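Every protein chain of the complex appears in place save one, which is left out.
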Amino acid sequence: MDIASLIGLIGAVGMVVGSMIAAGGLGPFIDVPAILIVFGGTFFAVMYKCTMPIFLRSFGAMAKVFMPKAANKEDLIAKMVELSDVARKNGLMALEGQDVPDAFFSKGLQMLVDGADEAKLVKQLNEEIKAMKTRHDEIHEVIRGWIDIAPAMGMIGTLIGLVQMLGNMSDPKAIGPAMAVALLTTLYGAFLANVLFGPILAKLEGYSASEAVYREMVISGLRNIARGESGRNVQEQMVAVMPPKLQTKLMAA
Amino acid sequence: MDIASLIGLIGAVGMVVGSMIAAGGLGPFIDVPAILIVFGGTFFAVMYKCTMPIFLRSFGAMAKVFMPKAANKEDLIAKMVELSDVARKNGLMALEGQDVPDAFFSKGLQMLVDGADEAKLVKQLNEEIKAMKTRHDEIHEVIRGWIDIAPAMGMIGTLIGLVQMLGNMSDPKAIGPAMAVALLTTLYGAFLANVLFGPILAKLEGYSASEAVYREMVISGLRNIARGESGRNVQEQMVAVMPPKLQTKLMAA
Amino acid sequence: MDIASLIGLIGAVGMVVGSMIAAGGLGPFIDVPAILIVFGGTFFAVMYKCTMPIFLRSFGAMAKVFMPKAANKEDLIAKMVELSDVARKNGLMALEGQDVPDAFFSKGLQMLVDGADEAKLVKQLNEEIKAMKTRHDEIHEVIRGWIDIAPAMGMIGTLIGLVQMLGNMSDPKAIGPAMAVALLTTLYGAFLANVLFGPILAKLEGYSASEAVYREMVISGLRNIARGESGRNVQEQMVAVMPPKLQTKLMAA
Amino acid sequence: MDIASLIGLIGAVGMVVGSMIAAGGLGPFIDVPAILIVFGGTFFAVMYKCTMPIFLRSFGAMAKVFMPKAANKEDLIAKMVELSDVARKNGLMALEGQDVPDAFFSKGLQMLVDGADEAKLVKQLNEEIKAMKTRHDEIHEVIRGWIDIAPAMGMIGTLIGLVQMLGNMSDPKAIGPAMAVALLTTLYGAFLANVLFGPILAKLEGYSASEAVYREMVISGLRNIARGESGRNVQEQMVAVMPPKLQTKLMAA
Partner (left out) sequence: MDIASLIGLIGAVGMVVGSMIAAGGLGPFIDVPAILIVFGGTFFAVMYKCTMPIFLRSFGAMAKVFMPKAANKEDLIAKMVELSDVARKNGLMALEGQDVPDAFFSKGLQMLVDGADEAKLVKQLNEEIKAMKTRHDEIHEVIRGWIDIAPAMGMIGTLIGLVQMLGNMSDPKAIGPAMAVALLTTLYGAFLANVLFGPILAKLEGYSASEAVYREMVISGLRNIARGESGRNVQEQMVAVMPPKLQTKLMAA
């Protein structure tokens, strides 16, 4: 459970909704046709923008904002140091069946056991990282669709409302409320883009970058094991990507 | 038939048109001079922006949004594994006349049969990919023209309408409708840019990237065949770009 | 004569002017002070932005939009194949004085005749391409100046008009026309940036990219001649950058 | 204490507040619900955007704008020259325990003493710089969140205010003040983004770039010491990144 996502989302939505209530109740801020054009129109335009499988997969990816896969870099280093000692004592074969925290690590380890040389190991695992980034980018592109198209749909809705209002100005009293409704779509568009989907994109991009760093650490560790480096050396090279304070702590351990 | 494009386009246009009808009928939203300046003006300005052959070719390319060329990566891997076994048994010559799913694959295979070495094969096929990307970019640039110029034409149309309206304010009753008409061009511009052409560009760029990945897989497979690798090795390297679940499935097969 | 530029420019301007005429005549859309501040102000600000020689050269470059230098890639391949056969039969010396379609090709050929080796040939010709791109970019930067500054000048003009109008609201009848005039500069700015100069920049950038591809083909051909490749091989490598259909046609010939 | 940050921040805020006071007192510019939606809403949306540890760390990083770590490049060169002379006279072992101005330098020196060769030294220290940049970028991304989301929250607040106002236009006298309050959120958003957080981001990015240059100088110096270069040579290579005037002064010394 990512606590920042939860508090942040509830807090941001709460601030907006609270400010609507303070302004006199939620009533004037809810309009079904406005919701349809902004939310529905953006939904379909984003679907149009991408292929169906990726569109469907994007909803699951967005849920990960609240439940990120935990990939602990300190545990990874400890495990890698342990494995390097095993390999030095009993050979690479002894790595077979070792318990590792994720599938990427496991795949790399299996390659070592199968006798892949360092160059092949690095090349293939790097291709996996590149392919992972491509897959993530496809999902991010869907979310970017929500962020780009929602405000445009909001503007289109407001223009439709204005055109209709300007064509019917016989009753001056109706102008104000009609314009209020017209502005709602712009409000919805800004809300979707900036409060809901904008932070999700940033968060997923952050997770993706962090995952890539984690995997690069796995590669760095495995290639050092392939070279027969000592556990100390493996640790020394892997901690280089950690913050200075953590480095000191880890190396002291 | 790409189902996301079809549903998405119909849904997005439907939401906008439905919201116009709900606002009192399509009548007030249709204005021929406004259509002429936004659609016609953008049409010509985009033509001015690019060369005639590319401009004409762009319409065909946009139609591909609904009927993409299917390039199945799993079939490609299966075929490549089959060919690598043929080549190991009967030599590269035996690859002559094999049935392959696309022209790029076929060309690469012919080069192998003709005795091209690995370096030449990779260099020339990579140049083909680069040239393909350049050709696609030229088309995308045309669509980007629609996306950039349509809102500008909409704004120009609205300014023309406002200038004319402001010069004739003797009849207060005419102001509202005149302004409504002036806003229509902005509405059309936003619609063209965000609902029609924006998603098309994203979709074509996605297809182009996917095609490039497919072709890189072809190169990866052919160079392994040239090296005389076993089918298992060929498969192992090609699946690296697939999602983890699919990898497991493919390797188990 | 580039037909897309001509039809496109006339069509786009025609749509805008036609829409002004349909709105009641060109009269209200012409205002000399507004023309002065947008066109004149942008003219001088762009001059301020770049150096005098480049500013002056940019006007000639813009004229090329209508009269591009024709560089035919198919003729280039045919010529290169012919020269490679000459070189294989009679040696590189025999290339002296051969008639080639452009100065860049001619310079490269002369280097071959003068005995430059492949590495030197490629290095020096690549530097020429890089220098050409730099020179073109300088011109494009001037045009980008028109595109960036014209709308800003339009906005400045509108603000000046509004400030003056708001300070003199004693006569309500004068407000409409005064605001109409104030909006004209924004209209001019949008027209200059999006209808006139925007497409020119895109077109020149396209020409520049195409010229660079052409020159890279020249280098590719010449280095193959330097290596003593056969005409067939020269052709095979040069067609790699052409569309698939054209490749088939050219290789069949 | 960074004097430019202090004078700049006080001056910029002073100009804005002074202009409010000159416009008739701060009273009309303060509105608690407006502050809540812009400041509070942005606070939570930024938290939602990033992970909790980075969000919390960002506040400390922002304080560094006023209290930057001083990293003096001239002192670094002097120290490095001194150490290179020590190393030439007494060997790399003599570098043990030397007093150096920062932890990065100290770590590199320790690697030299421990017998790391030049390649390993450069590789590992470069990874540290890359990891530092990644860590800094994470913080900058938080600040960019403030800059991007604050104006959006301001716009959302203004739209909420406008919708509420337009629905209650029975009292014409209330329209002006209601609209004034609605505009306040836009004002707050622009203030947060451009006066408070915008310059902070630029400043931290500048510090980060400067720190990277400093660390590259450390690497350059240490690798020259590893090669056994003379102090004069070390100095000559390190001053290359300084301004010409300073170079002359330093080399004359």
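Read from first to last, the chains carry the letters A, B, C and D; within each, the first residue is number 1.
Note that contacts are C-beta pairs under 8 Å (C-beta built on N, C-alpha and C of every residue); 3 or more make two chains touch, one makes a residue touch a chain.
On a predicted model such as this, the values are computed, not experimentally measured, just so you know.
A.B. asks: Please provide the labels of all shown chains that the missing chain touches.
C.D. replies: If we consider the entire complex, the absent chain touches C, D.
A.B. asks: I'm checking contacts with the chain that's been left out. Which of C:37, C:71, C:112 or C:195 qualifies?
C.D. replies: C:37
A.B. asks: Looking at the whole complex, which of C:95, C:149, C:218 or C:250 touches the chain that is not displayed?
C.D. replies: If we include the chain that is not displayed, C:149 is the one touching it.
A.B. asks: Going by the contact rule already stated, which one of D:9, D:35 or D:52 would touch the omitted chain in the full complex?
C.D. replies: Per the contact definition at the top, the residue touching the missing chain is D:9.
A.B. asks: At which residues does subunit D meet the chain that is not included here?
C.D. replies: 2-5, 7-12, 14-16, 18-20, 22-24, 28-29, 173, 176-177, 179-180, 183-184, 186-187, 190-191, 193-195, 198-199, 202-203, 206, 209, 213, 236-237, 240-244
A.B. asks: Please give every residue of subunit C in contact with the chain that is not shown.
C.D. replies: Output for subunit C: 33, 36-37, 40-41, 43-52, 55, 103, 124, 127-128, 130-131, 134-135, 138, 141, 145, 148-149, 152-153, 155-157, 159-164, 166-169.
As a working rule, only the chains that are shown with their structure count from here on.
A.B. asks: For the two copies subunit C and subunit D, what is the rotation angle that overlays their Cα atoms, in steps of 5 degrees?
C.D. replies: Between subunit C and subunit D, the superposition angle is 145 degrees.
A.B. asks: Distance between subunit A and subunit D based on Cα centroids, please, to the nearest Å.
C.D. replies: Distance between chain centres, rounded to whole Å: 25 Å.
A.B. asks: Centroid of subunit B to centroid of subunit D, CA atoms only: how many Å?
C.D. replies: 40
A.B. asks: For subunit C, jot down the residues that touch at least 2 other chains.
C.D. replies: none
A.B. asks: Thinking of each chain as a vertex joined to the chains it touches, would you call that graph a line, ring, star, complete, or other?
C.D. replies: Drawn as a graph, the chains make an open path, so a line.
A.B. asks: Pull out all the chain pairs that touch, please.
C.D. replies: A-B, A-D, B-C
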